[in-house]
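All protein chains of the complex are present and in place, except for one that has been dropped.
Showing chain A:
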Amino acid sequence: MIVFDQVSKEYNMGAVKVTALDEVSLRIAPGEFVAVLGPSGSGKSTLMNLIGCLDTPSHGSYMLDGEPVGRLKRKELAAIRNRKIGFVFQNFNLLAYATAVENVELPMIYGKVSTGERKRRAKELLEIVGLGKRGSHRPSELSGGERQRVAIARSLANQPEIILADEPTGNLDSKSGGEIVDLFGNLHTQGKTLIIVTHDDRIAAHCKRVIRLLDGKIDSDTLNSAAPVN
């Protein structure tokens, strides 16, 4: 359960203070499929970083599964990201020198999964995202869609409850984007909490709930009755 209570995030740019997120309160229950929409600069990425414990609020409280995140130390935040959160970024953020399998293994290394188990699970996950045969390829040898699928496999490595995707199809052509959308659809049916920042109508159409941000505030938070029932 994600609970934001009047959460603000401010950035100090020298003398100027930028309020990226302005007293946002929201709840996201386990298993929800949420789309976050909004114009560029409206605070979507900031929201995702806070939810994913990459960053901590300037004001307000964030409780993740009943735990107040604001008071945790850096290494405790790292442990939460490792166990509970899976990130998917617009620009993939894969390690350039590592193969697909090694990239997927990465979170499991930090989660202290044994080598054998790690390799086995990494291959299995690549199989699931349709890259069973490309495990030994490096990111530079993969297409954009394939890279994003490696990133999705990586986000699933430690079986986290929450998957956060920040414009996952933003850098992809529409065909690969469609495949990624289908993958997220599958994940939702497996009971994961999915939060996706997107401009992609196809994704938004899949989501049960749509949050719109404007200038760091929630502009609207609506249920999408047209979303397919899983």
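Throughout what follows, a contact is a pair of C-beta atoms (placed from the backbone, for glycine too) under 8 Å apart; a residue touches a chain by one contact, two chains touch by 3 or more; residues count from 1.
Here is the rule we use: contacts and distances are computed from a predicted model.
Not every chain of the complex appears here, and the one that does not is recorded in UniProt as "ABC transporter permease", selected from "Quinol oxidase subunit 4", "NAD(P)H-dependent oxidoreductase", "Xanthine dehydrogenase family protein subunit M" or "ABC transporter permease".
Among the residues A:4, A:33, A:62 or A:89, only A:89 touches the chain that is left out of the figure. Among A:60, A:107, A:177 or A:216, only A:107 touches the chain that is left out of the view. Within the full complex, the residue among A:3, A:26 or A:98 touching the omitted chain is A:98.
Interface with the hidden chain, as seen from chain A, comprises residues 49, 52, 54-55, 74-75, 78-79, 81-83, 87, 89, 93-95, 97-98, 102, 105-107, 109-111, 154, 157-158.
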